[in-house]
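Every protein chain except one is present and positioned as in the full complex.
Chain IDs A, B and C follow the sequence of writing; residue 1 opens each chain.
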Amino acid sequence: MSYNPHTAEDRQKMLETLGLSSVKELFADIPEAYRYPEVNIPEGLSEMEVKNRLSSLAGANQNSEEGLWFLGGGIYRHYIPSVVDAVLSRGEFFTAYTPYQPEVSQGTLQALFEFQTMVAELYGMDVVNASHYDGAASMAEAALMALRCKPGRQTIYLDDNIHPEYKEVMRTYLSGTKAHLKEGLPGEDGACFITAYPGFTGEIKDLKALSGLAHDAGALFIVHADPLACSLLESPGACGADIVTGEGQPLGIPMSYGGPTLGLFATTKKLIRKMPGRVVGQTMDASGRAGCVLTFSAREQHIRREKATSNICSNQGLLALAAAVYMAAMGKQGIKETARLIYDKGAYAASVLDKVPGFQVKTSGPFFREFVLSCPRPARDIAHELELKGIFPGLALDRFEGFPESDLLVCVTEMNSKNDIDSLAAALGEVSK
Amino acid sequence: MSYNPHTAEDRQKMLETLGLSSVKELFADIPEAYRYPEVNIPEGLSEMEVKNRLSSLAGANQNSEEGLWFLGGGIYRHYIPSVVDAVLSRGEFFTAYTPYQPEVSQGTLQALFEFQTMVAELYGMDVVNASHYDGAASMAEAALMALRCKPGRQTIYLDDNIHPEYKEVMRTYLSGTKAHLKEGLPGEDGACFITAYPGFTGEIKDLKALSGLAHDAGALFIVHADPLACSLLESPGACGADIVTGEGQPLGIPMSYGGPTLGLFATTKKLIRKMPGRVVGQTMDASGRAGCVLTFSAREQHIRREKATSNICSNQGLLALAAAVYMAAMGKQGIKETARLIYDKGAYAASVLDKVPGFQVKTSGPFFREFVLSCPRPARDIAHELELKGIFPGLALDRFEGFPESDLLVCVTEMNSKNDIDSLAAALGEVSK
Amino acid sequence: SKVSSLWELSSPGRRVVQTPSSDVPKAELPAQLARKEDADLPEVSELDLIRHYTRLSTLNYSIDTRFYPLGSCTMKYNPRINEQTARMAGFAASHPYTPVQMVQGNLELMYSLQQGLGELSGFDSVSLQPAAGAQGELTGVLMIKKYHQSRGDTGRTHFLIPDSAHGTNPASVAMAGFTALEVSSDKRGNIDLDHLKSLCDSSIAGIMITNPNTLGLFEENILEVLQTVHDCGGLVYGDGANLNAIMGIVKPGELGFDVMHFNLHKTFSTPHGGGGPGAGPVGAGGALRDFLPGPIATLSSNGQYELVQPKKSIGRLKTFYGNFGVLVRAYTYLLSQGGSGLRESSENAVLSANYLMGLVKDILPPWYDRACMHEFVSSGENLPDGIHTMDLAKRLIDYGFHPPTVYFPLIVPEALMVEPTETESVETLDAFAAVLREIVKESKVNPELLHDAPHQELVSRLDEVMAVRKPILKNPKSS
Partner (left out) sequence: SKVSSLWELSSPGRRVVQTPSSDVPKAELPAQLARKEDADLPEVSELDLIRHYTRLSTLNYSIDTRFYPLGSCTMKYNPRINEQTARMAGFAASHPYTPVQMVQGNLELMYSLQQGLGELSGFDSVSLQPAAGAQGELTGVLMIKKYHQSRGDTGRTHFLIPDSAHGTNPASVAMAGFTALEVSSDKRGNIDLDHLKSLCDSSIAGIMITNPNTLGLFEENILEVLQTVHDCGGLVYGDGANLNAIMGIVKPGELGFDVMHFNLHKTFSTPHGGGGPGAGPVGAGGALRDFLPGPIATLSSNGQYELVQPKKSIGRLKTFYGNFGVLVRAYTYLLSQGGSGLRESSENAVLSANYLMGLVKDILPPWYDRACMHEFVSSGENLPDGIHTMDLAKRLIDYGFHPPTVYFPLIVPEALMVEPTETESVETLDAFAAVLREIVKESKVNPELLHDAPHQELVSRLDEVMAVRKPILKNPKSS
């Protein structure tokens, strides 16, 4: 299946215009010994055959539309309103380029401008950029930004509640710098202190206290905040965050085996010139008509090259659009109600699972969406046994260093009915025997 | 889940403007005893709940994406190129009304105009309308049209190869007239003679001979033609058809449990004023710009009321668009190649199944897409046994009057691989034991 | 700029779809059967195809783009979830001849929708067969015909149709072999009772009533009308085109209608699709229910759903089971809205219509000065000389609004029929009223603005006479 419109006659006509006899002549600059190599890739297939092949691959996967699903750990199963994909499927959005030509890109630009506004509302921050690759990249870029803001300070302090994979990504990003990561409360060498809200295992910390500690140490206070949770909980901005990062996947983005998702990034007006990533601003044309443009590009790589705040170019624009549609569809009331439902269902699940003989909820205090359940046998084994029955009880935490093998991270969203939760309790009761 | 934008304040404002205190006052014309009855329909659900409910209903169905599929009989499993739904999903198409206001409907109008052109090409006819409800409705309307064309003649002659359900529909439509159906070659009382191409059980008849017979009897010659088959076989128009009807489902339309599909309808220039249904024509505006309009509406019910050529109003516009996109995507070469592939695969299947001990292909001569396989036991039982294993070998014809219980109608399309066919042969061999 | 035709984009050998490679031997195709000359379908690339249809789509007015105040068409919002559910493989890829035990989901959906429609309308039984409103009408009239025939009551050759009726009504009774008899409207827009009584005798098979009628008015004498027709032995067909005004507010079956169709593509939010598909289920009560077309989904005592043909059925109207994909959408909507949601929708539809009527009443007076239902009919009689409602309608296009229905109902001079539906916001209604006001002002000071409208579209008013005189019904670029 080819998407080339050129017929043999077209190619002939073009070659003639160029005075060539073969298209191969155009490749004369390539060292001859390497030209036209053998390429061991099968012939193209028709669309029907391609679809069959992909269907069969997709069919070889367990997906979350089947079975009882309590598996989270950074990627969550939330309901995606039908309007989201209806908007994303419009060719004018998904086949558009980065809106460098504002006159013919007001659609993308206004959508991103409104995205920024809504994320700013949830986070309680002044400035939001138009996305990073994912939550971890946002966090890593926030750390790099803190290093720029606090010259001389070379330690990135992490709270004890950061997703283990995020720490891996941070480590990779920081390997290009002289800075290093350290877990614990910030000292005098701290460029920043990063906490998660809620934490990797669901618990909700008191941000204001942490903010005080960070600022007292002269470090930036960075909060990695779940955007849905922020509709219910006090915003990081209101608690003194200098930078807020987040994973936007809960905002209407399919799990899609972990990507593409959406890195959220917000900061204060004061720090905007240190911020990495694209940002959309509103301005006017000569006739006074309002319009949006990509702005503050003097920070960016295509202008500033090696002095840029980041190398980021392609970001996750279409996912930012998805999140915008999601937030607008949820609306002021709906998003809060949904977050509340998640909170209540989680609490219910914890109360029920805690009563299953041999199991105990380890998370103390309020949590959002996830909690740790201590199991009487290795969580990995219990999960495995249930998974074979189509029940995905959660994430066995011993896949990450430092977690006991008994710990199971259970995720509950608005998609889990009371029945689902009760069934999970019953299944755990069975398997613990 | 409500789609109403009116907030309580909006309603209040509107009522105040009207000087009313309650919306109930607007319904004063309704006899009081009947006003505001009890309505025993549950409360509305959220979108998430609705989708869960519908998913569970859909999941309770066997669908043709699973299993080995040889079931046809009027609705066929063909590959639908991805572009078809991409176009149909555009809100500007599917949420538009009938294009009565041509200045703001050129999209639908041009698409239908091109649809008419492509169907006319396949059928070899002058004039095509913008659709009927389905193939059977087209055939029934063609019979009614023949009665108008041949006043005094009150018999509709049918060939022996018409789909049994089509005959039922025809009978219902004709119950409003004085005319009646008769199977056999046309006599002097015949308004028309209708044959199918290919026939209900797949065989391809010699249209030219039948055309001669019909015209000799003074009847119109009506061909119910499969549009895909017509890309490979001589067109009905070239064989002398006065009216061609067809079921457009094979042209990119999902099976969807039998509907909505697409009634095709074509005729000659001479008969256009007798034709039922909408038709799009090209004309000009005052500045000489070409544009499309609904035309010949003096035939239609909204103008001519009880003297109209039909009562049809809503038709299957969106499916006509689907068929247009399909035909354009297949293109001059692709459609013929696909028809040929179907022809070849059918022939291969017949040759293989004929060799399965106890089974025999009854269809003699060339056929398209379907053929009759005579089974050693009731076809219904054999089908039933195989269906439990996920193999749908075809349609047991004894569901229709007049067919022996041994007959199985086997359908083969481009979607059936040689492997599928061989597996079917093997399975039949097993089950016949 | 003009839109190229598919053939102008074509070049020999270009293609979208590649044919799968064949894994079977080539069969013999007798030469006399083979087509001599290829059908001249387009030859375009996939990119050009997508661009072509993307471009065409943008030339359409649609609900998704703007307000569609088309009277009698109920252009309400078409929810996106409906589109998702109808595309679920369990529905979209299910075959009509799959054994019923293996498509219980489909049957349960049909059964549940039948129940819901019945409950809403007050009918005992519902058939989902008819593909559209007009086919529903034909269905109902044929049922009435067969009912009379079944009783040996063969002299009933005439069918009553109010003069305000949609064109489909008389066309449908004619298709069913009846002679249409027109009933006048009275000064309040109701069926004229005296005229009705004068027409009712043993030749009357029945009457077809749209209620609320096409004037947007609820028949004030509906009970007397029904009584009168029933008294002469006729039956009453309800054209459900205007059901959007009365869901949960009154049940036609309880009022005494014998049979009625629903327009799912209006009232139940399924998309109009640029002309279809629709779905026109028919509900019936009493003796008539046995005449419904089938198959109908039933729930058997063992908990299985089955497909059954009513015993005196008029037969099939359609192959298979109706426009099933449309039924999926309608059922999705029914579940979403629920009983009280449907009622609220009707209340809001009626409230919006009255509000909008009130906003423009001084410049475009309603022909009957009564509370309207979900739509209202004004007259453009008072517009300046030489200005027709069509001119006003076309001028609306310049302001980004779709014209309302004009010149219908036929009994209102210079009719302008507006139906806002419940899904349009009050801000939209205000904006529309303001534009109407502006245009009426223009009609006095600058009538040419209206006569020449629309001004900004790809084409302006097209020559419909030429379209008939010199018909071009297919692209001349092709063969």
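Here is the rule we use: contacts are C-beta pairs under 8 Å (C-beta built on N, C-alpha and C of every residue); 3 or more make two chains touch, one makes a residue touch a chain.
Given the structure is predicted, the values throughout are model-derived calculations rather than measurements.
K.L.:
So which of the visible chains would the left-out chain be touching?
P.N.:
A, B, C
K.L.:
Could you tell which one of A:L233, A:V356, A:V372 or A:V431 touches the chain left off the display?
P.N.:
A:L233
K.L.:
Hey, which of A:P186, A:G202 or A:P254 is the one touching the hidden chain?
P.N.:
The single option touching the absent chain is A:P254.
K.L.:
In the complete assembly, which of A:V83, A:L185, A:L213 or A:L271 touches the absent chain?
P.N.:
The one listed residue touching the chain not shown is A:V83.
K.L.:
Decide which residue listed in A:G44, A:G184 or A:P404 touches the omitted chain of the complex.
P.N.:
Counting the whole complex, the residue in contact with the absent chain is A:G44.
K.L.:
Among C:P20, C:P79 or C:P277, exactly one should touch the missing chain; which is it?
P.N.:
Answer from the full complex: C:P79 touches the omitted chain.
K.L.:
For the chain that got dropped from the picture, name the residues of chain B it touches.
P.N.:
Contacting residues on chain B, toward the hidden partner: 1-5, 7-10, 44-49, 81-83, 85-86, 91-92.
K.L.:
By the contact definition given up top, give the residues of chain C that touch the hidden chain.
P.N.:
1, 9, 11, 14, 45-48, 50-51, 54-55, 58, 63-66, 77, 79-80, 400, 423-425, 427
Assume only the chains that are shown with their structure count from here on.
K.L.:
Counting only Cα atoms for the centres, state how far chain A is from chain B in Å.
P.N.:
One centre to the other, that is 46 Å.
K.L.:
Between chain B and chain C, what's the gap in Å when you average each chain's C-alpha atoms?
P.N.:
19
K.L.:
Find every residue in chain B that makes contact with two or more other chains and list them.
P.N.:
Answer for chain B, listing residues that touch two or more other chains: 47, 51, 55, 65, 79, 81, 86, 89-91, 414.
K.L.:
Hey, what residues on chain C touch two or more of the other chains?
P.N.:
Within chain C, residues 13-14, 17-20, 44, 46, 50, 54, 79, 81, 83-84 contact more than one other chain.
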